[in-house]
Structures are given as structure tokens and as C-alpha cells.
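What you see is the complex with one protein chain gone and the rest in place.
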Amino acid sequence: MNVDLTKILPYGDTLGDGIVQLSFTLPVALSGAAKEAARQLAAGMGLEEAAVVHAEAISDRFSFYVVYAKCRQGVDLTRVVVSEANTTVLAKAEVDEFIRQRLGRKLNVLGACIESDAHTVGIDAIMNMKGFNGHKGLESYHEINAINMGAQVACEELIRKAYEHQADAILISQVVTQKNIHVTNLTKLADMLEAEGLRDKVLLVVGGPRISHELAKELGYDAGFGPNTYAEHVASFLVQELKEKLAEQNGGPLN
Amino acid sequence: MNVDLTKILPYGDTLGDGIVQLSFTLPVALSGAAKEAARQLAAGMGLEEAAVVHAEAISDRFSFYVVYAKCRQGVDLTRVVVSEANTTVLAKAEVDEFIRQRLGRKLNVLGACIESDAHTVGIDAIMNMKGFNGHKGLESYHEINAINMGAQVACEELIRKAYEHQADAILISQVVTQKNIHVTNLTKLADMLEAEGLRDKVLLVVGGPRISHELAKELGYDAGFGPNTYAEHVASFLVQELKEKLAEQNGGPLN
Amino acid sequence: MNKLNLDQEKIVYGRQLAGNIARGVQQHIDAHTTVSVERAALRLLGVDGVDSAGVPLANVVIDVLNQAGLLGRGALYWVVNAVLQLSLTPQQVAQGVADGAIAIARLPVAPEQEIADMAGNLAEAALSRIRYRRREREQLIAELGKGSEPMIYVIVATGNVYEDAVQAQAAARQGADIIAVIRTTGQSLLDYVPYGPTTTGFGGTYATQANFRILREALDEVGQEIGRYIYLTNYCSGLCMPEIAAMGAVERLDVMLNDSMYGVIFRDINMKRTFVDQYFSRLINGYAGIIINTGEDNYLTTADAVESAHTVLASELINEQFAFLCGMKPDQLGLGHAFEIDPQVPNGFLYELAQAQLVREVFPDCPIKYMPPTKYMTGNIFRGHVQDTLFNVCSVMSGQSIHLLGMLTEAIHTPLIQDRFLSIQAAKYVFNNMRDLAGEISFRPDGFIRGRAVQVLDEAVALLERIDEVGLMQALANGWFAEIKRAPDGGKGLGGVIRREAGYLNPFIPLMLQGGESR
Partner (left out) sequence: MNKLNLDQEKIVYGRQLAGNIARGVQQHIDAHTTVSVERAALRLLGVDGVDSAGVPLANVVIDVLNQAGLLGRGALYWVVNAVLQLSLTPQQVAQGVADGAIAIARLPVAPEQEIADMAGNLAEAALSRIRYRRREREQLIAELGKGSEPMIYVIVATGNVYEDAVQAQAAARQGADIIAVIRTTGQSLLDYVPYGPTTTGFGGTYATQANFRILREALDEVGQEIGRYIYLTNYCSGLCMPEIAAMGAVERLDVMLNDSMYGVIFRDINMKRTFVDQYFSRLINGYAGIIINTGEDNYLTTADAVESAHTVLASELINEQFAFLCGMKPDQLGLGHAFEIDPQVPNGFLYELAQAQLVREVFPDCPIKYMPPTKYMTGNIFRGHVQDTLFNVCSVMSGQSIHLLGMLTEAIHTPLIQDRFLSIQAAKYVFNNMRDLAGEISFRPDGFIRGRAVQVLDEAVALLERIDEVGLMQALANGWFAEIKRAPDGGKGLGGVIRREAGYLNPFIPLMLQGGESR
């Protein structure tokens, strides 16, 4: 099977067949016309040979469709640029060693689920001793002073704590994304940090199941982490950023 | 909820949100780049806010994706034209009555799964006494002489039988559609009937789970029937066509 | 129903321990009131609406009384006094306080007995409205019937009450029996109840009285259409539990999420506050014939379902006792239970089945709130649909009655209309296809399932013994539930807890303890 990486197409059972599966609801009763509209919707996505393989009434005002169709427009995988926070994942010992050596004091890391979000399992997975899936959290790092504020922390409160603990880094978790509430919350915090003149003094990191590095950057954060993140990813990012920061302060690369 | 019928969009949980679900496989190993390629594929379909909510390795050469995204291009439902065989479905008695009155003899209907296709349940559902889902088959119509040839009937054999029984209508079932084998088989039959000079003498109907009236017309058939067809649909179509035919022969509408 | 051959004496002993534990807290409860309890009492008397700044009148009045340090006698004492002095309705009094026209603290005070009598009359009138709604429910059910068990319970969560109504009706038409309108994130920490119809929630819709009414109407309408009474559920927890209970009783909700400890553990609400609030809210729910859903299922989102199974059972026994102290009946207790074992665990289903059967046998008369997998759901919606199917299987195999449908998109978004459609379809298929399976099978007496059930029961009783020793507040401080620790004086809302003074007036409490059944 010789895959052309410059034009990757979906694969059903034959290279290049482009088969994709779709499902959606239309806000109209089931009818022949609605079924045809479902087909045209898929066709409107540039899909070929769209077949409505299932059409069913949800109620007298909604109908449900399953469609299979062929996508002809491939993606050039060789030109896809992935935006990811950092590449080299360091071992815990390396992280601790770096902080000890270069910073000469513990790294203060503050974490919270801000505003209306109460989903702490994600931030706990990153920060608490126990960690996640056998990957210990930041509390277990000798050279990190990890303070986890938990759920539904108001931005004001977070900032107060950041002053109090002289936070080097702030870790935010946002899980609820309905109606883009996470964007609202994250923007609020970034703006407030800016207004306080704190923004440049801390590394600002956000994570959550729907968070990407790209989105984080857009919102003015230093990094974003999605599903399957472990403490070591965040810790590695923090020390590597720190290294650059220290280097800048000293006017050149350190090692 | 006021639905704009001139621009029907998929409905997730809010009118106009346009949400659709997709899934597909890419013929490459799972990676950050592949995941981004999956997102771009959806974006390439004109979908907005495409979110790859799941990415998983199928093997070291394939990866699977689930995507949710928003479709912005609606369909004007008021302009959708549905191609369907006939609209008025007649009662069995009406069908029989018509044949008795206008034709004055039994209507000869020949049915078969042609060529490589052995799926007889569909044609049996239409033709056999027992019918389907409580809808009796054509055999149960007093004025229809229904001959069901069954599975894997060669076109040659079918044509022989058509002569033998002086078929008024030929009903074909095609269920297997992989690599468009049904199109090949159906085209073959239509061409052979044409060559024999029989095409204009019979009503030629095809049915099957992936058959649409549109496709049937394209292939030179008089009608096509898809899922959930019952004998009465076909019978109604046959007598209504017959009526027109008779009318043409007599140079004007009959009643 | 007796498949596990459990040690009945052990169960009785567990109940005794739980009773001790609940009564320990009840002393604190009987000695206190809260701003929310007092607001709820006002709401029951008909106080509704907001002032020009959008603050609910109930809040305005209670804030005034609280700032004046007068709440220890109960808000009704002051408001009914104003009613008597000014010959106004409670609503007019509240309006007057808000307008600044009435200085409620400075009015002359009528004789104690006179105030109490008037308060008693007003309360009785208010309660007769609730009893009316309760009888209305009973009549509608008698007339239309209701869903057969396991009853299919789904959520709507668009954030817009009008869209919710559309989805709720569609769900009922598809076969849902119970519709829960999920509440927007963050509302539980508001110390007031928003007002009017709302369209701007996040991950849910605001719980307001107007929203309750809109949804009740929508469900009554569709219930008539499809010939089945559809239950309406909302969230009676957070800082305003008692008020929401009052609103729900009046708007004829049928089910309320209403736990004695959920707010403490999962919303960091102060426990002294929540214990008092839960009492008054449950008095109302009990009186209104509402089924409550407790929140033990949530424990298994932060703690492990295999290791912490016994904490769920222990908490269920405590929740039951708290409910009994409010006069609730077993058939009103939808105790929280969840199917949250890591799908990778070998024989995970056997653990789930053991637990599901165990709760059925320990609480034979309670309609367990049987919750689907959530934590181990992923973006793989197809796999998720299978996880939900095994959950459906476990439910019908263990004879559950309130069955919260899992959604294949649990890990992604609040349900789309098609998610709900597919889930209802799947559950109906499983329930019909396996309808009488439970009656056909029995468990090996020396098998894994029975052994596991016995183990969980033993561990739960052992935990109750430990809690009985230290007291429930200390148990919460120790993080014995959900692995979350809460200090007795930490969290939100402690400021709203007020010590009752001698002569504390709240006629609703004794009246409601008499029960709201048809007399």
C-alpha cells in the first residue's frame, strides 16, 4: 500500500476511496424531500456519491440521517504544521535538577479551575501527588511548590493568591466549553493579569479536554494542553520556557 | 422554533447551529500531524469549528477519527425536487379492477435477481403471496400473473422467460452494490432488452436497498424502488403507467 | 428480589448507625436557620419578583432582616407582623421593604400568639396550594399512566429554556419518561435564584420559577398528546436549595436532585449551611410528593468505583436517614448509584451487577437513581454507545426503576437531539429485548457476585461505625467521601447560617412534618 502523503484521503476499504461517515439531524419532519436535502447537504460539503443510508423520524419536527460519502479533496500531510507546546519531555529528575541548578529555589506553581468551572479531576491529575494513570503529579516534584486551589476559583481570588505565593506559573483548567464559556473565562483572566501588570511575570498555561495549544496561544496564553496530558509534560514545558527566559535575561543562551 | 425552510441547517441543540458528526479513517499512523490533517479534512468540506474529539490508532498504518463540526451552508428545502416513482398508492382491489376493466386479461409480471445477485428476500417480499410486514405480495393479486424466477438469473434466461410468458413488466432486484456491480448488471440487461427490441414492450422496474428512482431512470429503467417498498407501490406504478400507455395507444386520455 | 441472601441483621445495624449519625447532625440543624431557609419560607408565602436592580424580593427582605440581626426569630415573625400591622399581603410587604416604604424592623410588634396564628394560617394556605399540585400530579398519573420501569430519564441542557422545551417534548415523544433540565454551571454558588425565563446558560439552563413553569407546561402538553405523564426534574442543591424546593413544589416538579452533602463535597459549600438547607428543602420535597435524587454517583468521578464502592452505600444509608427525619417516604428516595468502573477492569460488569443488586436489596422500596458511565466515556462515541448498552443491560438485570440514560457523546458535549434519540432508542431496545431476564437468572451462592456484595456491605457498615465515632462533619473533614476534604468552617455560605433564637417562628416545619399526602 503506497500512501501518497501529499494527498491523504479517508480510507474505507480501498486506498483512495475517500469514504467518510456522517450523521446529523434536520429540524424538519421526515419526508422524501428532507432525505434528499440531507443528501444535498453532504454534496454541498464537496462529498461525492453521498448516500443517505438511514433516515428516521425523531419526532414530527426533527429527522435523523446517516450518510456515507466520498471525500475527494485530500490534505497534504507533508505541509501540516502542528502546534504543540513542547517536544522534549524531560524526566522528573531532570526537571528537579534544572530548577535546583538554575533557579536556586523552588518553582511556585499555582493551579485552579476558574470561574464557573468545577471540574477538578483534570487539574488534580496534573498537580496532586497521586497524579494520573500512574504518572505522579507536580506535588511529587521536589523542586516544585504546587498549590492547587481547586474548583470555581474567581479570577480575583486567583490573582490574590498569585501575589501571595509569588507564582512563577499559573495553571488553569477549563472543561466546560458549552457556548464557548471557556473562552470567556480564559480571556477574562488574561485581561486581568495584563491589567495587574502580572502577565509577563508568570508563565500562563491552560489545559482541558477541548484545549489545544493553538487556542491557548490565540487567547494569549503561553501554552495549552489537551487530553492525555501528564504532569511531566507541563513540568517540561515550564522549565524549558524558564531556560529561555533566564537566557534572555542574561542576554544569551545559558548552555 | 421558527425554521427557515429556505435554508435548512443541521440541528444539534440550537436552531441553526449546523452541528454534524463525522467519522473516518486515515491511512497513516496516529500522530499530532495526522490529527491536524483530520481537522483540515473537515475544514476542507467547508465545515467550521471542526473539533477532532477522538483520534485512535487502528494499527501502525491506520488511524481513526471522530469529528464534530458546524455546517454553515444550508439547503433550500423549498427547492428540493424529489424523484419518486409515483405518488398515488392504490388499494389491491383498485389495481385488480383496473386490470380487469382496461386490459381484459391478466397482467404478466416477471421478477428476478439477475446475474450474480442471490438476495431474493427483497423480490420475494414484493412478489410472493406472503409479502412483507403484513403487505401481501403480487401473487395475491387476482389479476396479476406473477412469476418469480429467484436468484442469480442470467439476463439471457430472463429474456427467454419474458418471451415465453409475454411479460408486461419485468421486476429486477439488485442488492449487492459493491464496486457498483448493480450498475453493471442493470446496464447489461437494459442493453440486451434494447437489442432484442423488447425494451418498449415491457415496463422495466428495479428495486433494492440502494436503488433510487433517480438512479433507475439514469440507467434507462421506468422506475426504481428503495427500502420499505411493498407490493402495492409497484402494482400501483404498473397500472398507472399502463393507463398512460393505453391512453397513448388510443391517442388520448382514457378517463 | 432476594438473590444475594444478605445478612439482614447487618443491614439493620447499618441503618441504626446511619440513624445515629444523622441525628447527631440534626441537633445542629434544629438549632439553626439560614438566609435561604428564610427566603424559601417567604417564597412559600407567595413572595416573588425582583426589585429595580434585579435582586429577588425574597433576598431584599432577608438581607434587611439579617443586617438588622433579626433573623434568629425567623423571617415570618417579622413579615407576618407587618402583614398584621399594615393589612398587606406578604408580597406587598416585601415590595414595600424593597421600595423603602416599609421599615420592617421598626414596625410595632403584635402579640406573639397573634403573629403565630396568622403565620400558621398563611402557611396552611400556602401548603394547600402545594397539596393541590401534588394531587394534580396523582390525578394525571392515574389518568395518563406513567413510564414503565426502568423509567427512562434524560437530560436537556441547551442553556435556553425555549430550546429546552422543544427538546424535552421531542424526547418524550421518543419514549423518555423523565426529563431533567440541567442547570447552568455556577448557579449553585449564587446566593439568590435568578428570575424569569432565561436563554443564556452554559452547560445547562438557569433554574428559575418561570423556567420551571415553561417546562412543566411543555411536558403536560406532550404528556396529553402521547398519553403518558412525563416527570420533570431540576436541581435542588447549591446555596438556594430550600428556595428551589419551594419553587418546584409550586410548579409541580416531580423529581429534584437533592442531596444532604453534595454541595459540601462538590461545590465547596459550607457544611453547616448545607445541613440546615437540606433539611428544609427536603421537608418541602417530601411534602410535595417529589422524588429526590441523591448524589453518591458523583463520588465515583473523583474516587475509584471498585475501591470506594462501600462509601456509596454508607452515604446512601445516611442520606436515607436524613430524608426520614424530614418525613420522606422510601418511595421518594432516588438514591444515587453509578456505573463508573474502568471498562478495562476484567469482570467489571460483575462488580457493577453486584453493586446494582446490592442497592436493590438494601433499599427494596427506593427507586434507585441508576446512573450511567460518565468518567470513562471518551470521544469514541461508538465505544461509548456500547458502554451505555452494558449499563442498560445491568439495569434491567438488576430491576432498577429510575434509569438515567447514558449518552454516547458524554465526553464531548451536553446532548444533541440525536444523541438523546439514539440513547432512548437503544435503551428501549435493551429493556424490551431483556424484559424478563432478571426473573430468569439466579447467582451462584458461592460466586463472585454475591461475595462482592457481601464485601461492600461489610465495608460500608465498618465505615459507618467509624463515622458514628467521629461524627459526620469530621468524616467530611477527613475526606471519607469522594476523597475530597472539607473543613466544617470552610467553603461558601457560612455567613448565611443563623442561630435560632427562642421563639423562632417557622410554622412550615411542624406543618410539613405532618406529611402532604391526601387527607
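To keep things simple, chains are lettered A, B and C as they appear, and every chain counts its residues starting from 1.
Quick note on the criterion: contacts are C-beta pairs under 8 Å (C-beta built on N, C-alpha and C of every residue); 3 or more make two chains touch, one makes a residue touch a chain.
What you are looking at is a predicted structure, and each value in this text was computed from that prediction instead of being measured.
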| request: Would you list the chains present here that the left-out chain is in contact with? | output: A, B, C
| Residue among C:K10, C:R135, C:R213 or C:R383 that touches the chain left out of view | C:R383
| query | Among the options B:L5, B:A43, B:V82 or B:I181, which residue touches the chain absent from this view? | reply | B:I181
| said: Among C:S87, C:Q113, C:Q344 or C:S518, which one touches the chain that has been omitted from the display? | reply: C:Q344
| said: In the whole complex, not just what's shown, which of C:N433, C:Q474 or C:Q514 touches the removed chain? | reply: C:N433
| note | Where subunit A meets the left-out chain, the residues are 1, 11-15, 19, 21, 23, 53-56, 66, 68
| query | Residue-wise, where is subunit C in contact with the chain that is not depicted? | reply | 343-350, 380, 382-383, 385-387, 389-390, 393, 408, 422, 425-426, 429-430, 432-437, 439-444, 447-449
| request: Could you list which residues of subunit B touch the chain missing from the display? | output: 23-25, 58-62, 64, 115-118, 120-121, 124, 150-152, 176-179, 181, 209, 227
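Heads up, the rule we're going with is that only the chains that are shown with their structure count from here on.
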| field | Rounded Å distance, subunit A centre to subunit B centre (Cα mean) | value | 45
| How many Å are there between the centre of subunit B and the centre of subunit C, using C-alpha atoms for each centre? | 52
| request: Going through subunit A residue by residue, note those that touch at least 2 other chains and give them in order. | output: 23-25, 61-62
| note | subunit C touches at least 2 other chains through residues 157, 166, 379, 411, 413-414, 416-418
